[in-house]
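Structure first, commentary second.
All protein chains of the complex are present and in place, except for one that has been dropped.
Moving on, here comes subunit A:
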Amino acid sequence: MNRSDKFEKIRNIADAICAKEVNPEQINNLDNLLRGDPDAQQFYYDYIEMHIHMKAEVGPSMEVVRRRLQVDEVIFRPSTHNTENPQIATPTTTLNQITHHSASRRGVPIKWLIISILLTAAIAAVFALGFLHNEKQAGVAELFTEDALRIEGQGKIESNRIYPGIYSAIKPVTMMLTSGEELTLAKNTFIKLYNSAEIEIIRGHLSVKQATGKNLIFNTPSFTLHSGGEEISIDLTKQQAKVISSGTAHIQPKRWRPNHYWPFESDSDRVADYAGNAFGILSTGVTKVNGLVGNNAFLFNNSANARINVGSGGGTVPATGSFSVIDGVTIEALIVPHFKGQESVTVDNYVPEQDQIFRKDQTDKHHRMLLSLKNARPNSHIWPNNKIKGNTIAFGMYLIGHGYHTLLLPLDGKQGRPSLKQLKDGKAHHVVASYDVSTGLKAIFVDGKMQASYQYPKGTKMISGGSGMANIGNSPNRKDDREAYAGIIDEVAFYDFALPPYMIKQHYEAAMKGKNYFNVNLADGSLPLNINIPIPENEVVYIDSQTGLINRTEPIAQ
């Protein structure tokens, strides 16, 4: 007998609780039914637990946010010791608190609202005071080209001295910063001068010559560049920013973090996500082995239990949750595959071998997204070439207007493609699947090289996310071993944008040197908020406008 039938009376009361219609008499009955009966208590709890987990949202409308405030407060007060020198106290406070935003009847405590407003006002006042203070100084640069700059915002030009403010170049302009560097702006360049060391480029082309060794900071809409004290050229006139550096410059991109990153370095009983909150649950077919990068990786034994379940990412319906993406997607992993590429054909069924590296599912399966090793046979989902047979790397996802499509990379060793034998040489291989909505390019990379691609119309959107589970090493919709992975997987990352080819190569090269993709210290269990990416010296460096990551480079002569 089912438990739901055995405890029918409890179920009826639990249903009334779920429907918010329970009455005192029913509670008394429940009390009697639960008293001294552990099985009944377990049933009641399991039933309520299921009801809560079925709901897309539970609890008060509340999010947990870490708000870190760095506050400079300026206080003017009469000094009891020296009345001629009013004391200016500038204590610095670092507040670290969890703030709960609630829409419940208790609401947000008013005092926090007031404190927030006061703190914001204090910060604004400090900035304003700083700005005014700078104005009193000798300016930030000396103008060499007369009548070439127009003041667009707060700013001042006096006796060819330029003060902090917003300016546009009405013709090519040369100026010397107070620290000695020569700054040239092309016509129509729009900048915000903060001081002699920090400049925001809103559009146009800027270059620095006669570098003095002092680091200059250039903010752009998609990245921040540190000159490293060397000569630099930044061109924002085209869709992709173009940077040329003569030395040790680096950029901090605005968007580089994956949504999820499982480097498998945690010692906890969960598989820690170093970038998001998709902590994985290990099944019994997975064992810890020496890392391909770092200390640990996981060996998957090709069984039904060879899987790490990393959850749904909080998705409820398609296009929700952290596996739902808008601008594109990248799935990245290091693998040592044991995939055999076997075909097993039964009388009435053809069963190709498929080893899932990563698969996010939907209950209707159409919105699934996967990266796998697959023995392929012609199939209407395969696109563009649905005649491909044999062992492949497969990248499947759902595109609006096209439906579910799988791009295949044949592992045939032809035309520079790797063979399955090469992929199974026992060494770590870097596999990446990416799709960029803005360009419509879908691609598979192996060991830093793009080996398969298909161009969809630019702007073709995709649908992912939703309530289905995501698994590393298996299909979440299968309880058998038909899509179970055999071999080692390490360093799995999931991004909500397409990693540019240059960065994929960088990640591959870092991994081959035994470093994580980002070459950062993971000791504190999470990725940092910012990373520094060195700009290759004396090359034309093209920067992706969406992310601020390096897209490609070429020799200056071109």
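Note that in this section a contact is a pair of C-beta atoms (placed from the backbone, for glycine too) under 8 Å apart; a residue touches a chain by one contact, two chains touch by 3 or more; residues count from 1.
Just so it is clear, contacts and distances are computed from a predicted model.
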{"item": "Identity of the absent chain, which is to be given by its UniProt protein name, from \"Spermidine/putrescine ABC transporter substrate-binding protein\", \"RNA polymerase sigma-70 region 2 domain-containing protein\", \"non-specific serine/threonine protein kinase\" or \"Formate dehydrogenase\"", "value": "\"RNA polymerase sigma-70 region 2 domain-containing protein\""}
{"item": "Contacting the left-out chain in the complete assembly, out of A:3, A:255, A:340 or A:377", "value": "A:3"}
{"item": "Of A:48, A:170, A:326 or A:400, the one touching the omitted chain in the full complex", "value": "A:48"}
{"item": "Omitted-chain contact residue, chosen from A:36, A:153, A:401 or A:426", "value": "A:36"}
{"item": "Subunit A residues touching the omitted chain (full complex)", "value": "2-4, 11, 15, 17-20, 22, 24, 27, 30-31, 34-36, 38, 41-42, 44-60, 62, 64, 66, 68, 94, 96-98, 100, 102, 104-106, 266-270, 272, 277, 279, 281, 309, 312, 316-317, 363-364, 467-469, 476-477, 479, 523-526"}
